[in-house]
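Missing here is one protein chain; the remaining ones are kept as they sit in the complex.
What follows is chain A.
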Amino acid sequence: MDCSHVFEFKVNRLIVVFALFLAFFSVTHAALAQADTLHTPASSSHEEPQKKKFDIGKFALHHIGDSHSWHVIGDTYISLPIILYTSNGFVTFSSADFHHDDEAKILVEKKGLTFVKLHEKIYYGSPKPNAHGQFIDLDEKHHASNARPLDISFTKNVCTLFLSIVIILAVFLNVANGYKVRKGKSPKGLQSWMEPIILFVRDDIAKPNLGHKYERFMPYLLTVFFFIWFNNMLGLVPFLPGGANLTGNIAVTLVLAVSTFCLTVFNGNKYYWKHIFMPDVPWWMYIVMVPVELFGIFTKPIALMIRLFANITAGHILVLSLICLVFVFNSLYIAPISVAFAVFIGAIELLVAFIQAFIFTILSALFIGMAIEEHH
């Protein structure tokens, strides 16, 4: 199946939409700036003392970060279990024990150890509170210097991870069942949704990059593609089952990139290694070439890791920031604009969700393909 038309698809129209968006953005920005300057002198004299300034950066970072409780709506939270591997073995308790404290002000004592939560991270608590009532030692940069137990809690991201695995399994076991039931017939239902994408991964990602040995790597490529895509999409859902920034979490992209790295290294043939350690250059160039090539083995997966993380995180921050414009300007009249922009960015994010999954998979296939390529 040739899917290259997906990328040429109405490029011109897209450009027009982007141009309009950018035009609007600059205009409204100017207008808002004007409105802001007009408003501030009048309002600042009355309201500023009691109004706390809305910190958009902190808000966005809080939302894209991991969390030990899952926010449902308003003041309703689902408390998630905390699992710690400490010096005294495994310790488990509910995050409700912290009573929504995120400033290390509440000590939880389990198995003779005390724990505090600071910015969604669990630390061993200090015996005495500091000047702000926090049971933690902060250095001059406000970084905690307490030791941390190994935290394998089922955080928001972990729950999303499990949920996405359940969804992916449900979808593809259903699809696989479709092939069993309708053996040799045309696909139907969910099967016909997924088959073009599976074929896309096979024919446009695996085959061109991996050659005739593509079949060995299909399970990895398909899994990684659908894992990233489904989780990107799930991250775009603003309410409960979604909303976690899983594929925008560096730990997750690290694992995915390391998987590609391992496949590349363990499947590399003699030509690949020869290319790295004995490239076809004069021997005195080896001083430069070998370190560069060795470095290249690592930069490729690191680029994969950073690319996915940055793209998804950036998308989340962008949507959050646009929504936060309402709070920044403290005016309801901004709402239509910020919602319109958020919808537009959301639409682009849908595209990005697919494209990032595609890019990660095609680059993985490319790296593996470089490692297993036969030279004649």
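Here, a residue touches a chain if its C-beta (ideal position, glycine included) is under 8 Å from a C-beta of that chain, and two chains touch if they have at least 3 such contacts; residues count from 1.
Rule of thumb we're sticking to: contacts and distances are computed from a predicted model.
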Options "Extracellular solute-binding protein", "NADH-quinone oxidoreductase subunit N", "ATP synthase subunit b" or "Amino acid ABC transporter permease": UniProt name of the undisplayed chain: "ATP synthase subunit b"
Touching residue (missing chain; options A:I106, A:I136, A:V252 or A:A357): A:V252
Which residue among A:T114, A:T223 or A:N267 touches the omitted chain? A:T223
Option touching the unshown chain, where A:L113, A:I168 or A:A340 are the choices: A:I168
Hidden-chain contact residue, picked from the options A:E103, A:E195, A:E293 or A:E373: A:E195
Absent chain, residues of chain A that touch it: 61, 64-66, 119, 150-153, 155, 157-158, 161-162, 165, 168-169, 172-173, 175-176, 179-180, 183-184, 195, 198-199, 202, 215, 218-220, 222-223, 226-227, 249-252, 254-256, 259, 313
